[in-house]
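First the structure, which I've put down as structure tokens, then a few questions once you've had a look.
Omission of a single protein chain aside, the complex is shown with its protein chains in their original locations.
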Amino acid sequence: MTAPAGSLLAAERLRKAYGPTLALDGAEFSIHPGEVVAVMGPSGSGKSTLLHCLAGIVTPDSGTITYDGRELSAMSDARRSALRRSEFGFVFQFGQLVPELTCVENVALPLRLNGTPRKEAERAALTWMERLEVDDLRRKRPGEVSGGQGQRVAVARSLVTGPRVLFADEPTGALDSLNGERVMELLTDAARSTNAAVVLVTHEARVAAYSDREIVVRDGRSRDMERVV
Amino acid sequence: MSVRRWAADLAMGVRFAFAGGREGWTRAVLTAVGVGLGVALLLLTTAIPNALAVRHEREAARTDITFVDSGQLPSGSNTLVVANVGTDFRDDTVRGRALEPEGPRAPLPPGVEKFPAVGEMVVSPALKRLLESDSGELLRKRLPDRIVGTIGESGLVGSAELAFYRGAEGLAPHIDGGRVTRIDHFGETDPSSERMDPVLLLLVLVVFVALLTPVAVFIAAAVRFGGERRDRRLAALRLVGSDSRMTRRIAAGEALAGALLGLVFGAVFFLAGRQLAGTAEVFHVSVFPSYLDPSPVLALLVAVTVPAAAVLVTLFALRGVVIEPLGVVRTARPARRRLWWRLLLPLGGLAMLYPMVGQGRANGDFNQYLVVGGVILLLVGVTALLPWVVETVVSRLGAGGVSWQLAVRRLQVGSGTAARMVNGIAVAVAGAIALQMLFAGVDGDYTEDTGYDVMRAQMQVSVPSEVPVAVAAGKFRRTEGVEGVHVYSEGYLGDRRRDPEKSTPLTVGDCAALREIARLASCRDGDVFAVRGAEYDTDLGSLSKPGRTLYLDPTYAPGPKSREIPWTVPRDLKDARPRIGMTGGEQGGFLVTPKALAASAVPGLSGELYLRIDRSAPDVQENVRNTAAAVDPLAYPMTWAATEKSGRFTAIRTGLFAGAACVLALIGASLLVAQLEQLRERRKLLSSLVAFGTRRRTLGLSVLWQTAVPIALGLLLASVVGLTLGAVLLKMADTAVRVDWASVLSMTGIGAAVVLVVTLLSLPPLLRLMRPDGLRTE
């Protein structure tokens, strides 16, 4: 199977083993710009590994990953890091905000890693914090804000570089349903408005309901439900 | 609360200290090594007074030449004539005695079993090693006697002491109470409790305090290794139902375990260090391992204080901490650190030292309590000031790259931990800088300004009267490295044969030699001059009446009868004006050219030769000393101070440097542990930072800054305090204040090296933690 035409990020026949455990065993994936795809499946099925491979954090043992016409697995670590800095955004379940930095500094961090001057980076960060309704937290540190607020700060940070692909790994996992839904609403709205693709790893149906379609990962193999039906 | 409960809780803590697999062990051993090194140093220090006392006793027990009672003792079956034939070899002093027993019951010196015969000698083990080595070859020429034995430990004051006793004959005529004397026993009859030089005492006190304060700080830090992990363990204990007091006791038990193991380590380190100390030589002072015997009371004090302190420090550290079942809560945000009470400590220290400024060695002892108290307050002041300095500076640090920002923000949140870690370094460096300044200053004081004119001559050799000076001079002229010799024969003239009321010196030399010590209008061989107006020469005027008979080498009661050779002031006495001579003073009295001197006067004169040497020639001084020994065993060569590169301070500096480096390395190890622990805790965060593309370099640099900033501040503060303390101490010793920049720089350099090494060593684990495994949620 080849990547569907027009896909921004596509993976074929991915295999990845951690020691004796086979995390991915021939997984496939593709996503178009502006699309939100939920990756579902039981825990331990390889969802997170698939996300890490797609984001170039982990290199698969075999298989190809194509991003925007370029072969991701052929890139050097430095190139992939640079790609992650400039074209990808990340939201994780927890533990991702630097506890010592203030919220606005956390949001500005990816820009600063790209070499944007501090003032400018923080101005851009503030714009995104306003969109995610957390601009009043700018001077606070992550330890002083609630989980939902922290997660919105994290979403702001993932979007601040204007990424083309947003990777979200259980972004609402640590939140109650009201906060979780609010975060999902803001995240998908923001992504759609910038035409970013969102790879959303979740095991919650109500979170997955914010996606356009879902794929299911089971025992390291993926299943694209849209094509099956 | 019953004792049993206490014991049970403490025991549980002890168990916890060693539980937890490899990591638990590592932490426990590291704590123990830290405490152990501290304990060893403490024991060694408590042993030093004893070692010095033993040295003093040994020194007293072998005392022979006392400069009193000379000549009063008649020769007998129980007497011994002793001559000081000590010499110098390179930078070392060799204690040498020539022994001539005058009867079967002559006293043996301590450590010697049998008198060496003429041509034989007994030597100390260190001298034996030196003589047998290649580097001792030159000395061997000077001491050709056959080695027939070694001096026992009871006759030596240190393991590295160079000493010998050689057999001799015909010493009796030379008895002068100074270099040669007659005795019937060794040891001081009236052991004067010799007062220690106040400045030396000051040095010793400061050494103690400067070495022990960082050790105390370090022990305090060592028992807190692995604190955060412990906090979590304690929280887990609370969860399963132990109350807050129990938890504290368990924590104390953990600290106790480390401290107790540390005591064992300390004892081992001490015993090893003691043996090592037997081979070391500091300030030309060496000791035998057996000297280093800490007094039981002090050792017991260490054994009790260290574990007790460990428990107290732990309880104190947990003071602001509430251990809840679900984690450790630091009570509220600690109030901003206040400056005023922190400043009180060093200012108090200065206030205690200030009254003693300018006292010097002339005005009696320093108040020991004030010195110790002042120095401790100043050094402890560093530990009090540093957290404030770090907090204040760090809170003002701003703009910079991402790595800088990460590091600074981290420090802003928890500068206390960083400051605590660096405290030890700062105190050690401050103490070391002050000490080195003091040593350098005092040392410079001893070698400076001897008055010798080292441009004209660099060595002086005194030869006994029976040696013909011309022959001796010829031998020196032929010695390698000697460029010129000024030859004089010197004696003293009195107005009477016995106990003269007035006296003046008489110096014999050729015209060239005489012109070196006086201004002569003209000079021919056969002239006699009177030096008019020389300093310290008040009697010449009345003695220089032409035709008056004076006596060369008069007798002074109660000394032995001297030669009392009559000498008549010549009629054609010429006047000369004084000139600053080679010894830095003006030579007064009569100056006589060789032809003007009657042969009969020669035995009353002893030779003084002033040598100009080529300082670049290898071992020229040793060659001269060898020549002197060949000329006469009692010939006495001296090297004028300014030509001698003082090796004493180099040794001290090396010692201090090594000590400080050890303390710093130790503190570096604890920094590393803290660093790794912190990194592990942030595993998830690190992985997510990598996910969004943070460069490894950025994170590595942030780790570097995080260590470097507090250490830089610590070193800066330490330099300021160290220089201040050094300056105050020098002023107290009444010595010119000079900054020993080399030591400041070297200490700072070690500090910087520690930062680098800690960063480098924490990089591999950092890179490992940055792998994406940390992102896996399951």
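Order of writing sets the chain letters: A and B. Residues in each chain are counted from 1.
One rule holds in what follows: a residue touches a chain if its C-beta (ideal position, glycine included) is under 8 Å from a C-beta of that chain, and two chains touch if they have at least 3 such contacts.
Criterion: contacts and distances are computed from a predicted model.
J.: Match the chain absent from this complex view to the correct UniProt protein name in "PadR family transcriptional regulator", "Carbon monoxide dehydrogenase medium chain", "4Fe-4S ferredoxin" or "Urease accessory protein UreF".
T.: In UniProt, the chain excluded from the picture bears the name "PadR family transcriptional regulator".
J.: Who does the absent chain touch among those shown?
T.: A
J.: Kindly state which of the options A:H32, A:K140 or A:R223 is in contact with the chain not pictured.
T.: Touches the omitted chain: A:R223.
J.: Among A:R70, A:K119 or A:R206, which one is in touch with the chain left out?
T.: Candidates A:R70, A:K119 or A:R206; residue touching the omitted chain: A:R206.
J.: Identify the residues of chain A touching the omitted chain, counting contacts across the whole complex.
T.: Where chain A meets the chain not shown: residues 38, 40, 42, 185, 203-206, 208-212, 214, 216, 218, 223, 225, 228-229.
One rule holds in what follows: only the chains that are shown with their structure count from here on.
J.: Note which residues of chain B are touching chain A in the complex, please.
T.: 399, 401-402, 405-406, 409-410, 412-413, 684-685, 688-695, 698, 772, 775-778
J.: Can you name the residues of chain A that touch chain B in the complex?
T.: On the chain A side, the touching residues are 43-44, 48-49, 52, 55, 57-58, 78, 81-86, 88-90, 92-102, 105, 109-110, 112-113, 118, 141, 157-158, 167, 169-170, 173.
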